[in-house]
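All protein chains but one are shown at their positions in the complex.
So that you can tell them apart, the chains are marked A and B in the order they are listed, and the count of residues begins at 1 in each.
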Amino acid sequence: MSWLFGGKTEQPKKEESLQQTLGFDPAQVSDVSSILSAPGVLDSARLHPLAGLDKGIEYLDLEEEQLNNVEGAQGLIPSRSWTDDLCYGTGAVYLLGLGIGGAYGFQEGVKNLPKNAPPRLQLNTILNHITKRGPYLGNSAGVLALTYNLIDSSLDGFRGKHDDINSVAAGALAGAIFRSSAGLRPMGYSTVLMAGAAGAWCGLKRLLA
Amino acid sequence: MSADHTRDPCPIVILNDFGGAFSMGVIGGCVWHGIKGFRNSPYGERGYGAISAIKARAPVVGGNFGVWGGLFSTFDCSVKAVRKREDAWNAVIAGFFTGGALAIRGGWRHTRNSAITCACLLGVFEGVGMMMQRFMAQPTMAPQYPDQPLTA
Partner (left out) sequence: MSNILSVFNPSPSRDLAPSEADCLPCTLIQSVFAIGGGIYLNSSLPFTEGKENKIDFKKHPLWWQKSVRGIGILLIGLGAYRFGEVGQIVYKKKFE
């Protein structure tokens, strides 16, 4: 909102900051003696060359504190580097795949319930179906996300910025690599599908941000 | 965000660990099963053998690694929350539970051995990490000279 209300608050803030750095208010200065007599100007504790050491060593955690500094790379979760992006993205997509696969397995299990069996056996059937479907889909989705994130980060580093073109291109490439040994047609399908998914994700991110 | 990583809420940390372990597993599985598939295939089909081995096995390796990492992280968080303390024992206890939980289908002997092995391994890792940290953080000590010259 600073572009809206910035005009009014800018001026006093500037003067205040000037007063802070100089130790006196430049608007009230008439001669030198009034500067020297102002409290805090000639404070020996502040003028000492080793002043301010009690704050601790601040430069040490600069490196750590820095968030991802590629332009436009700030996503939903604060990420500190491309490895963070990789971990979060892969983990989230894997769990998503696991959940969808598990839900599919659940309805499959419910459909194939043995008739008039004890409830423990019924529970077992459902759990069996879930554990069969869930991890498989999760693994595939995780590998896709891993490839996508690796390519995306490389493109980011290569071009020096992060935008939607990168994401869509990375999605297409990841899809192509994922099905590259299955023949041209499945490869084309997965390419288009992954590019579309990457585009949809970009749109969703825009919507949420 | 602050530099204080320890304050990240648990679900995000679990997600991070899970994803990291999965990625490591997939990449390691690619290398491992690529070499294995390459060596176990007849001449002329070695490239194909490597790729098919990677396709079949690497995601599973990744999944296993990921499950281990995610489970460990979840246990670590839970133990931390229950004990309301953060120290080296958390990792050991979490390792014990993780090893046990993953081996539970193999029978009670397997579960016991796996849990104890996992806990010991994590204890060793933790100890080595602490030792390395202490070693790195130590200021370089000046050699101590005797106050008086030695009388020969």
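The definition used in the following text is that a contact is a pair of C-beta atoms (placed from the backbone, for glycine too) under 8 Å apart; a residue touches a chain by one contact, two chains touch by 3 or more.
Please read these numbers as outputs of a predicted model, since none were measured by experiment.
Seen across the whole complex, the unshown chain contacts subunit A at 87, 120-121, 123-124, 127-128, 131. Panel shows subunit B; residues 5-11, 13-14, 16-17, 20-21, 69, 72-74, 76-78, 80-81, 84-88, 91, 94, 101, 104-110, 122, 125-126, 128-130, 133 of it touch the chain omitted from the view.
Just so we're on the same page, only the chains that are shown with their structure count from here on.
Here the spacing of subunit A and subunit B, counted between their Cα centres, is 24 Å.
The part of subunit A that touches subunit B in the complex is made up of residues 61, 64-65, 67, 77-78, 80, 83-84, 86-92, 94-95, 135, 138-140, 142-143, 146, 181. Touching subunit A in their complex are the following residues of subunit B: 1-3, 5, 12, 14-20, 22-23, 26, 51-52, 55, 58-60, 62-63, 66, 70.
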